[in-house]
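One protein chain is absent from this view; the other protein chains keep their places.
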Amino acid sequence: MRLIQSIDYAAIAPPMIVAGAGVVVLVADLFVGRASRRAVAFGLSMAGTLAALGTAAWLAVGPTRRTLCLPDGCSYVADDFALFFQLLFLSVLVVVLLLSVAGVAQDRMPPGEYHALLLWSVSGMLVLAAARDLLGLLVALEVVSLPAFVLVGLRRDDARSAEAALKFFLFSVVATALTAYGIALLYGVTGHITLTGIADALGRRHAHPGAMSALAAAAVVLVVVGFAFKVSAVPFHFWTPDTYEGAPVAIAAFLSVASKAAGFAGLLILLLQGFRGYADVWGPVVAVLAAVTMTVGNLVALRQWQLVRLLAWSTVAQAGYLLMPLGVAATAGGRSDHELHLAAQATLTYLAVYAAMNLGAFACVTAIGRRFPRLAINDVRGLARTSPLLAVAFALFLTALAGLPPGVAGLFAKVVVLRAAVHGHVTWLAVVAAVNTVIGLAYYLRVAAVMFNDPDSETAGASIPDATRHRHVATSAGVAVAAVVTVLLSVYPQPILDWASHAATLAVAH
Amino acid sequence: MTGADVVFGLLGLVTFGAAVLVVTARNVIHAALWLVVSLGGLAGCYLVLTAEFVAWVQVLIYIGAVVVLMLFGAMLTRAPIGHLQELDSRNRPVAAVAALATAGVLGTLVVTAFKGAYVDIHHTAIGDGRALGGAVFRYFVLPFEAASVLLLAALVGAIVLTRREI
Amino acid sequence: MHLSLAVVLSALLFGVGVYGVLARRNAVALLMAVELMLNAANLDLVAFDAYWRDRLHGGQVFALFLVVIAAAEVGVGLAIVLAVFRLRDTSAVDELTELAEHEPAQVADVSG
Amino acid sequence: MSHWAWLIPALPAFAAVVGLFASRWLPGGPAVPAIAGTAGALVAAVAALAVVEGDPAKVRESAVPWSPIGGITLHVGTRLDGLAAVIAVMVCVVALLVQVYSTAYMAGDPRYSTYAAEVSLFTAAMLLVVIASDLFELLIGWEVMGLCSYLLIGHYWQTEGARAAAVKAFITTRIGDTGFLFGIFVLGVGAHTFDISGVTRHAAAYPHTTVTAGALLLLAGVVGKSAQFPLHVWLPDAMAGPTPISALIHAATMVAAGIFVLARLYPVFQAAPVALTVLGIIACITMLGAALAALADDDLKRVLAWSTVSQLAYMAAGLAVGGWTASVYHLLTHAAFKALLFLAAGSVLRTVGTNLMSEMGGLWRAMPVTSVTAAVGALALAGVPPLAGAFSKDGILGAARERGGTLGTAVFVVGLVTLAVTAAYVTRLFVRTFLGDYRGRAQLHESPLVMTGPLVLLAVFVVALGLPVLPHSYGVSRWLDAPPGTRALHVGIGEVALTTVIALVAIGSVALLHRRRPADDPVAVLGPVARPLARAFYVDDAYDVALVRPVRALARGVVRVDSGGVDAAVVDVGRTAGFAGGLLRRLQRGNIQGYLTGLVAGVLVVVLSVSLAVAR
Partner (left out) sequence: MSPTLPVLLAVPAAGAAVLAVATVSDRVARIIGVVTTSATLVVSVVLAARFDYGSGAHLQHVVDVGWLPALDVRFHVGVDGISLPLVLLTTLLTLLCAIHTVSSTPEPGRPRQLLALMLLLEVGVLGTFVAADLVVFFVFFEIVLIPMYFLINIWGGPGRRVAAVKFILYTLLGSALMLVGFLVIYSQAGSFDMVALGHAHGAHISAGMQLLAFVLLMLGFGIKSPMWPLHTWLPDAHTEAPTVGSVLLAGVLLKMGTYGLIRIAVDEVPDGARRVAPALAILAVVGIGYAALACLGQRDLKRLIAFSSVGHMGFVLLGIATLTPIGLQAALIGNVAHGVITGLLFFLAGAVKDRFHTSDLDELGGGLLAKLPMTGGVVLFAAIASLGLPGLAGFWGEMLAMLGAYSPGGGSSRPLFLTLMALAGIGTVLTAVYFLAMLRRVDFGLVADRWRDTAMRDVAVADVVAWTPLVVLAVAIGVWPRIVLAVGESAVSGLLR
């Protein structure tokens, strides 16, 4: 027996490159002059990201690689599922890096540390998506979260930033503690710490006495909490609006897209691979939580007056739509391989589309924030007059989030998740979601309408900051990238659908 | 009822009692000291359960590092050193209910599930440094590597947040 | 020894931790309560490791990693607490309510 | 051979279009297309009459596919037989005279061009009804007539009375038309065709209930159009329109259409005796009631309107008792004398500037032509032989007597009573208008030739139309062939004698009353009874209470319910969502411990529920 597991470095290259890039950024930061620190940090980060992206793409066209294997399974699997997420995370990172340029300068955040922490957080995500044992998942989740706490608090002379970080942190550690306790109980029930071992043991559920099954069910729920917190599912969502509001906007975008996607990666791995035997237990829970999440998120979003908080509640609501397909496990018919595959495909598709449109929305908010730091919805009145392209792009993202043309991508995404739900016989959930899209539209559209309406007479006299002076290349690039992707997904979403379908094979692999 | 039961029971009492004092002490410094007692008691429990390495790590990292860090933290934030009501929030009754419910639910679940289960501490694989080191590097390399990034990030993060100038 | 002893102690510790998290208003004290919760998980892990006579020592290894995670969290957490204290002159968590569901007028005043 | 029959309605219709859109570019103004179109139609109608002469029962049809309507194909075309040709000629004659008369009567009216076009359209619609081969085609003419009557009655839309009367006419007839439409459904669906020939051919083959239902529903339309009780209320009010229009409506179109349709679809009614009985009862009520109302009304035109209602009831009664030919004949004679009376009335009204007989009197001196022609019309209406109205009415009474039974006897008796009342009100009308001393203040003069010309012509018709029934005359049967099972026109000497005596007695009594007190209204002798008569038995008031007000109240209620109930429910749902959002916001007070409590509580609830569910 070898003393150390053999490692396929090609398989783990993406996270290694990103984590390494973080170290390089930090080191380089020490040696370059004050003036060029931001540029260097951005350039190195972007280079590392693109390199990792290239590697991941290369891995995606090649065969599935597994490494760090145990007798009953491998800790790290670079399969379609993992690579789907890795490419998603890295693409998101590209846009987040673009959006960060403005914020790092404006809020005078330390560029080296900022970029390093961001890269490390992403490296945790990359590992998370590929990790196939509980310990790896948990540690990776911490690697995702821990730098994020710091990033949220990095606007160091703003008390709101620190407050946001503290809330995020406390909520996160309590959730982690619950997850850890759940893992411990699960270990007690099954005697295994690897996912495959646990899955096998849970699959032999009929062999357990009732009390043991009850404990296992409780443990399953507790384990899921840590990830449900990441995706901001109700009632694990409380941190979300406060944290987003206090965080730098780019980091809020990062949390709402990448971090949430990471949570879903973990949820999918756990629920579909580890806890498949208890699908009848978590299925109804997920279905109910999905319904509650989308409803609460949408209802509260109705009453928002500030853009970031509005988007925060909207991400809560969107988490509900993302969870909905997994709710098919609530019905006996929905627990078949086919239905779960459809469900996973739906969630993955929605995630990809959501990433583009939500990131786009945050990118627009970043651009708007340069002119209106308060980011009140009323501030953007008449934006279509002063910055027509920005207004059109923002409207595109908002309608996509609402699921309406011209944001056809969002509409497809809604169709896909609803299709999975209806196909899996949770029609009631689909109806709830249908009603929720109406509530959602109410607030998305309010913002869009305000932009396209002329300024009210009483505010018309107030000086509108000059549009051109506040234009920012990197931010505009971020908006543009998101817009292009959203439009592409609107016209021809087939590649994403196909790819999500491949990635969702995880759901049927026993 | 064996000797191990008795020893574990006593250690458990100490641990639990100290834990209760951790969350009820009127003084943060006292709370930190009670935390030392509680975590120490746990280290004893680990020893009874033949997890030697974990026990020593518990003592070294928790008592040696974490609690010291907390004491520093408490002092740096000029937390009330004396007896002050303000250590507890108005959420206390709710907290008590939630805590009792949590303990009750979890306790009932585990007790009913593991009724009569018995740990034969004489035939367990002893968790010494060698056994655990082997396990980590043979089976858990991925978390290990991830943990290195975690610690690095924690280090950098803690520094960047507390450093005054940029 | 009886497994029940360990798991009951663990459940109790977890409950105490929950109480602390919900009842303490000092951020550092709150962190201590979190540590209790994590340690409750550790105790379970170690106990189950012995119970299952795990050759891989999965439980104990997991416990080790949890200790590492806890240490990292405490480090960052205290840094955040210090940052909050630096800017707000308090470490009482229930006084941190600037970020909340406010009405526009209130916040408009705050931000001038 | 009758492919050109479509020209009969098409010419006036074309004239209407031209008159409406192009008259300002035409030399001679709007009157030219109107008169030319109607005259053209008259020529075509006369030609049609020539075609059918001698073999009036033969149906000459020419139709093209119209439209598929989901399994059944409708056809559109013409259907020419004796009835159609005769009525078409009658319509054209009256319409042409009205058009000519109107050039003077409406001179100076700013909207004369629209008026003339509407009259043309009205004529075209009636002619379409007359020669239609399909029930829906007929319905189009039927309803367009309703529209034209609405527009023409409301011609003086500056006045509140005209506006109200127009709406009332349209709505009242439309109520009946709805039944008529349903009747078409019943018959058409039952016969799998909506062709008139198909339906009449199929009449005997219908199940009994179907044909009864169909006939009764058709009857509703007839009652509406021909102003029979209980849908008669629109006609007296319709006097708000220009007087030539009254002549047109009362003589040739609209009200005649109802009787025409009864005659046209008579086989259907023959197959449904119940419907004929109902028709008879309605006719009896209407006949007498309208005549009594006419007795007490002071408005000259309203008296004439009531008389129309009453006379139409005669025709309806005749059809009810099988006197098909007599009824159609009465339709013709009535058209002549009623047109004459109305045009004469128009002549009077234009001169005296009022409708009220209490402000007339002694006009014969100033208006000799009008007076004499009016006297001819009045005698015809009163039923004095040898004028047209007398023989046709006697034919109907004869048919009733011959049919016997309860219905026949009732029609006969009521007919005789009505005859007396009719003679009385006609006499009253004449003496109040033309005899005695003038009670008004207008400058009196005779009307111009374009107005008196048609009067004279119509008077000649009134006399001439009485001739065919005389022994050895040319004979109605050359153009009108009684359908099987009906009584051919036959005027018994006994009826003539009886009715003549009754009429003369009635005329004499009223004349006596007038002679005794020339300045007073003869109806005054009735004392308090006159009041309900003048108010037409309060039917309008009853409708107001039973229908108009409830509908208005209902409308107000619906508006209130819509904004306060249906819409408010929707708005409230929206508000509730916002309110719920507000409540949920309260959970987000900023206190992290509150959040953590929520987290722990949520986890506890879920854990508890799943473990309980699994343990169970």
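By letter and in written order, the chains are A, B, C and D; residue numbering begins at 1 in each of them.
Going forward, contacts are C-beta pairs under 8 Å (C-beta built on N, C-alpha and C of every residue); 3 or more make two chains touch, one makes a residue touch a chain.
Not measured: the values here are computed from a predicted model.
*Asks:* Name every shown chain in contact with the chain that has been left out of the document.
*Replies:* A, D
*Asks:* Just name the one of A:Val288, A:Val422 or A:Val508 that touches the chain not displayed here.
*Replies:* A:Val422
*Asks:* Of the residues D:His445, D:Arg556 or D:Arg589, I need the one that contacts the missing chain.
*Replies:* Result: among the candidates, D:Arg556 touches the missing chain.
*Asks:* With the full complex in mind, choose from D:Ala50, D:Val189 or D:Leu583 the residue touching the hidden chain.
*Replies:* Considering the complete complex, D:Val189 is the one touching the chain left out.
*Asks:* Name, in rising order, the residues on subunit D that touch the hidden chain in the full complex.
*Replies:* Contact residues on subunit D toward the absent chain are 65-72, 136, 139-140, 142-144, 146-147, 150, 154, 157-158, 160, 163-164, 166-167, 170-171, 174-175, 178-179, 181-182, 185-186, 189, 551-552, 554-559, 562, 566-567, 570-571, 574.
*Asks:* By the contact definition given up top, give the residues of subunit A that touch the hidden chain.
*Replies:* 345, 399, 404-406, 408, 411-412, 414-416, 418-419, 421-423, 425, 427, 430-431, 433-435, 437-438, 441-442, 445-446, 449, 452-454, 492-494, 497-498, 500-501
As a working rule, only the chains that are shown with their structure count from here on.
*Asks:* How many angstrom between the C-alpha centroids of subunit D and subunit A?
*Replies:* So the centroids are 77 Å from each other.
*Asks:* Could you work out how far the Cα centre of subunit A sits from that of subunit B, in whole Å?
*Replies:* Chain centroid spacing, subunit A to subunit B, equals 31 Å.
*Asks:* Two-or-more-chain contact residues of subunit A, please, as numbers and ranges.
*Replies:* If we look for residues of subunit A contacting two or more partner chains, we find 135, 138-139, 142, 146, 149-150, 153, 156, 165-167, 170, 174, 178, 181, 185, 188, 211, 214-215, 218, 241-242, 300, 303.
*Asks:* Could you pull out the residues of subunit C that touch at least 2 other chains?
*Replies:* 7, 10, 14, 17-18, 21-23, 25, 27, 31, 42, 47, 49, 51, 54, 56, 58, 61, 65, 69, 72-73, 76, 79-81, 83, 93-94, 96, 98-101
*Asks:* Can you tell me which positions in subunit A touch subunit B when the two form their complex?
*Replies:* Interface residues on subunit A, with respect to subunit B: 1-5, 7, 19, 23, 26, 68, 70, 75-76, 108-110, 113, 116-117, 120-121, 123-124, 127, 131, 133, 135-136, 138-140, 142-143, 146-147, 149-150, 153-154, 156, 165, 181, 185, 188-189, 209, 211-212, 214-215, 218.
*Asks:* Provide the residue numbers of subunit D that touch subunit A in the complex, in ascending order.
*Replies:* These residues of subunit D touch subunit A: 574, 577-578, 580-582, 584-585, 587-588, 590, 592, 594-596, 598-603, 606-607, 610-615.
*Asks:* Taking the touch rule as given, give the residues of subunit C at its contact with subunit A in the complex, in rising order.
*Replies:* Those residues of subunit C that touch subunit A are 7, 10, 14, 17, 21, 27, 30-31, 34, 37-38, 40-42, 44-45, 47-49, 51-52, 54, 56, 58-59, 61-62, 65-66, 69, 72-73, 76-77, 79-81, 83-84, 86-88, 93, 96, 98-101, 103-104, 107-108, 111.
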